[in-house]
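Left out: one protein chain. Kept in place: all the others.
Presenting chain A:
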């Protein structure tokens, strides 16, 4: 299990000012953005420290735009001042990330726009694909010393960790699903951690489909512990560890016409692109099932666990998911 290759980690951080403001004002367990960044930096340092070959890329999703904050392949912007009390790579990472976040926040952003999480994830995918292509000739995400001796990127176990605070954005359903599927194809694990706000279905599905883990944070002040315990070990090591996994994933959908949650819907056998409205005039067909709607574009939602299931005459209570809360049901 222990190979001499490093593992690559891409971290996508959701830095929506509005959501972070709410998170800082949260009554139960407040988490301010500066506390978050310092815990995040500790986690990133831990990843670099874990193995010399480990590589890292950090992306941030701001309202309406996404930015690359740090890549271990990047040449440093300017020579970092030598600090006798800190390890130079840590220092470089910390100063680059904080400097770029500050620069982005100082620039004009429109806080009312939703976070460009999809853009950030897609950029992470593009970077990974580029790097893996370059890896074949010269291993790019690895420090210089190892570039000559190694052969292929397969050992680098690329993964993407998404730290999100925003709720799901219905309009980004299709692009986010597309990026999940391409991650699945490229064998990239997506881990997701919802720090604040309602449970997100998209990230849950992303983690489920790519074999990563999804975590909903109950105690935000323990963020660093959550991160280190469940997201620091690379995927091959997780097989022997008991990392938290999802217990119940809902594949229900919301109908396109009324945005209602349906478990039985009618789906067009063939569909037009969005330019043509799919089937607005179709009257609902009378059915015994009360929840019947037409849906062409499906939007998955989480739903309450049925209290009981009956299978083959048995009457068995279902262990309901602990973190689920009916108040978080959306759309």
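One rule holds in what follows: a contact is a pair of C-beta atoms (placed from the backbone, for glycine too) under 8 Å apart; a residue touches a chain by one contact, two chains touch by 3 or more; residues count from 1.
Quick note on the criterion: contacts and distances are computed from a predicted model.
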One chain of this complex is not shown here; going by its UniProt record, which of these names is it: "snRNA-activating protein complex subunit 3", "Thioredoxin-like fold domain-containing protein", "3-methyl-2-oxobutanoate dehydrogenase (2-methylpropanoyl-transferring)" or "General transcription and DNA repair factor IIH"?
"General transcription and DNA repair factor IIH"
Among listed residues A:118, A:193 or A:243, the absent chain is touched only by A:118
Among A:172, A:213 or A:230, which one touches the chain that has been omitted from the display?
A:172
One chain is left out of this view; which of A:24, A:42 or A:68 touches it in the full complex?
A:68
State which residues belonging to chain A touch the missing partner chain.
66, 68, 71, 74, 116, 118-119, 122-123, 125-127, 129-131, 133, 172-175, 177-182, 185-186, 205, 209, 245-253, 262-276, 279, 281-282, 285, 289, 294, 297-300, 303, 305-306, 309-312, 314, 316-319, 321
